[in-house]
Structures are given as C-alpha cells and as structure tokens.
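Up next, chain A:
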Amino acid sequence: MKNERFRKGYRLILVLILMVSVRSVTFAAGQEVKIGAALSMTGAAAAYGATQKNGIQLASDEINAAAGSDGIKIVPLFDDDASVPQQGINVYNKFINADRVALIIGPTLSNTAQVTNRIAQQSGVPVLAISNTAKGITDIGDYIFRDSLTEAVVIPNTIRVAKEKLGIKKVAILYGDDDAFTKGGYDAFKNALSEAGIEILSEMTFAKGDRNFSPQLTQLKSLNPDAIVVSALVEEASGILSQARQLGIPATVPIIGGNGFNSPALIKNAGESAEGVIVGAAWNMTSTNPLNKHFVDAYTNRFGSPPDQFAAQAYAGVYIALEAVKKAGSADNRKAIREAMAQIKDFDTVLGKFSFTAGRDADHTPVVQTVKGGKFVVFGE
Partner candidate 1 sequence: MSLLLQQLVNGLFIGSVYGLFAVGYTLVFGVLDILNMAHATVFTLGGLVALWLVEGSGMSIWAAFPLAVLFSGLLGLVLDRVAFAPLRQRSDTYFSGLISSIAMAIIFESAALGLFGAHTVRFPPNTIKTDIWRIEGVTITSLQVEIVLVALILMGALSLFLHRTRTGKAIRAVAESERTARLLGIHVDGIIASTFFVSSALGGAAGILFGLYFDALSPDMGRSIELKGLAVIVLGGMGSIPGAILGGLTFGLSEVLTVAVTGKSNLRDAVAFTVLFAVLLLRPEGLLGRRRAREV
Partner candidate 2 sequence: MLLEIVGITKTFGGIRALDGVSFSVEKGAIHGLIGPNGAGKTTLINVLSGTAKPMEGRILLEGALIHSLPPYKVAALGIARTFQNIRLFAGMNCVENVIAGQHLKAKRQLLPRLLHLPSANREEREYRDKAMACLKRVGIEHRAAIPAGYLSYGERRRLEIARALALEPRILLLDEPVAGMRRRGIEQVGGLIRSLATQGMTILLIEHNMKFVMELCSRITVLNFGRVITTGAPSEVGRHPQVIEAYLGAEA
C-alpha cells in the first residue's frame, strides 16, 4: 500500500515536467536573427529591466522597419530572471537550447551574469552584457562581451575632471555596501581617490532599499568635506541628494556619483537639489550626435519619459549585435558572430564611437556630466 502511493505521486511529477515540452521549431535561417534578452522584470532590479526592455524593443522595431524585405530582421525574445541567478540559468538554458538564439543580451545584474555567462561560454553562445559593470564578467570566456563601461574606466576619469575643475582635496564617501553594483563603484572610487591623492575623511554606508540617509549625512556634514562621493543606485541617490540639501549641506559641497546616477529619474525625484551634482557615466544624454538625438526623441515619445543609461546601452547593444551579424554574414552561426563581434571598431552608436577592447570590454569615451537648470550637461562646458 505504501509505495503505491509513492508511485502515484512520482507519476504526477514526471507528467508535469514532460508537459513543459520543448518547442523546437526553427525559423527560416538567414533572414531573422533571434536575440535572447534575459532581463530582470521582477525582483530588486525590476526598474532597470523595464527600461532595458524598452531600449531593445525600440532598436529592434527600428531595424525591422528599415530592413525591408531582404534585410536582416531582429527577433527579440524577452524573459524574466526575477533578479535571481537560479532563474537566470533557466532563462539562459531556454534561449540556448530551446529557442536556439544567435546571441544573448543581458542579464541585468552582475551577480546573475557571473553564473549565467558561464553556461553561455560552455555552450558557445555569444553574450553582450549591457549593464554589468562588475570586474571579471568578460574574463569568464571569449564569448562574453560588454558594451557597458566598467566603473574602473568611468570613475577615475570623473575624479580627475572633478579634481581639475574644483580642486577638491578632502572628501567623504557614502556607499551601499550590500549590493554588488554599488560596492563595485565604491572600490573604484577608493582607488581613483587615492591615486589622485585626495584624502578620504570618512566612509559611511547604507543598505539597499534605505530611504533615510539623514543620520549619515548629518555626520558627514560635520566633517565639512570639499565634496561627497556617493556610490548608489538612482532610488537611493535621489534621496541622498534631497536630504543632503535639506540638512543644509551647501551647494558649494558638490555630490559626485557614478553610473547609478545617470538617469532622468534622478532629476525628476531629487528636483532642484540635483543642481550641481557631478555624474561620471558612460552615456551623455544631451550629446548632439544625430544617432543619440534620434534615440532620445524616439524613446521619449514612444514611452512617455526620457531614456536612462540602461535604455541607451541596451539600445546600442542591439545595433552592435546587428553589426556583428552583418559582418558574420549569418543569422545563427554563433561562432562566426562571435568572431565578427570581436572585430567591431569605431562603430557609431548612441554611446559615441564604440569598439571592443582586446578583453572584449567596452571602449568609448566616458563623459562627466552635471545638472544645470534641471538638465544634464557636460561638466565644465
């Protein structure tokens, strides 16, 4: 009697797994390029996954509209890794083996990328990271590329420009220490500051999801630093900016931020307390390069709000992928696409002239911006 019950339970589980039968219909080769977009649509990074999806969708629609009958069309397959590595792996497996995508764009979070890109590398599927800035992502293997400038490139440039223009000598640091993205930013800031010989008065931390920064900011204010260096995501960043000004930290003490600050949400949420903030980033929202102008206008009237850096790097990623597919002359030969992508040099994108370094990291000029009159402008112009 006992194992009869067990067998019935077992049969149910087996049926369920087999029910998830695999759709292995392959599209006609040649004309259509399947790109797997593994993004975080739920969970902690849902906000960034959402804008990345918009960027990819916009780029694909533009390409498909312009491709006409013979051109190469992009088929973006979106799926949600829920900001969790475990689900990211399942998404990658589905893209690689079931949908047989030509290449993968994403994932949103570096922690997930550390795990999922290993699978892509073993299966020989090119991955184009569009927001991972942590160290070591592209060292996973030669199939892993990245169009998002690492903090190690952006931040030293920001500190250098800030020191030149403002002559800062002593700063305080405030950073989120329980998130890989913000912790990575902090490490980069620390090295850049010591190289530039700037004294660090004190280091204070906050946790992801915090909204109350007044205790930390009150302490930092009492040390009257020349500037406050902040490594945070846009939610925390806008809170820090508005509370800093409310607590009476004068505008003469600028706040310097990393990639996380580079979003219109910063200005919308922090309001005028965002004036004078210095943001080192990989994408200049107001650059007059025609590709970028078109992108910002197209995105704004399609989605109702201006794009952020995540959307820009995702948008550029699709065009880079298309360029690689064109060069490779094949819509599904993964190896050829990888080879072609590695050779991309001075390719015009919304991020500017883009090429891959030997280590397959992004190589284009970073930008240092500031907020003047409620808009991002290049700092020091």
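Behind the choice of candidates: all candidates are chains of the complex that A comes from, given by their letters.
In the analysis below, a residue touches a chain if its C-beta (ideal position, glycine included) is under 8 Å from a C-beta of that chain, and two chains touch if they have at least 3 such contacts; residues count from 1.
Predicted model, so just to flag it, every value in this text is computed and none were measured.
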item	value
Identity of the candidate that touches chain A (this complex; choices 1 or 2)	1
Touching residues (chain side chain A, partner candidate 1) in the complex	41-42, 44, 46-47, 49-50, 177-178, 202-207, 209-212, 214-216, 218-219, 222, 234-235, 238-239, 242, 246-248, 265, 268-271
